[in-house]
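The other protein chains are all here in position, but one chain of the complex has been omitted.
Let's turn to subunit A:
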């Protein structure tokens, strides 16, 4: 790895190929990532831009250590803790918001006691009222997202990987979430933030990478990357006659 101590994560030539069975003994191959090289430095907020299906989520899963890349290498500083925040997944619909919040905290390595101690702030932040004690299956999509965000905010890790969180909830909650995120970002938190929304990336990140079709199309200054991404999307619109 780079001898630079500031580098927390270094990915070299990452590729990810999915194989799914389509018919008996036949499979469909999808190359989600095709040789990506990138670094994440301590304390920075790295934005990853790209439209749906460009490989953003695959990249996050690899960076979070959930899956291995099909090829390529991921090096990280020893003892590095990472957490991937995605909303709507992982909740058990039959359990109450409270129980889900406890489980989420425990899954991230907290003891039951510590998990219970965070409940009050989560309940307050999520603004679920009495629904907090009802099964999550009775929640609206927005309520589920609020609970997800509130639980996610409580994690204490070296690198936080965030998947399109701010695009949920009503305007009030969106502002609140953005503010809470910025507070975390202005601290020493290292964040990798993924979105298909150039404006959002521009607002919170200090460096950006634009991925299209599994390869890096642009990286560096957030404003410039966001600009070329927007241009690309506009051209796409024209092409399709939208």
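Criterion: contacts are C-beta pairs under 8 Å (C-beta built on N, C-alpha and C of every residue); 3 or more make two chains touch, one makes a residue touch a chain; residues count from 1.
Throughout what follows, contacts and distances are computed from a predicted model.
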(request) Using the UniProt record as the reference, specify the protein name of the hidden chain from among "Transport permease protein", "BolA-like protein", "Cytochrome c-type biogenesis protein CcmE" or "Phenylacetate-CoA oxygenase subunit PaaC". (result) "Transport permease protein"
(message) Looking at the full complex, which residue from A:94, A:170 or A:183 touches the chain that isn't shown here?
(response) A:94
(request) Could you please point out the subunit A residues that touch the chain left off the display? (result) 18-20, 61, 64-68, 82-84, 86, 89-92, 94-95, 99, 102-103, 106-109, 111-112, 135
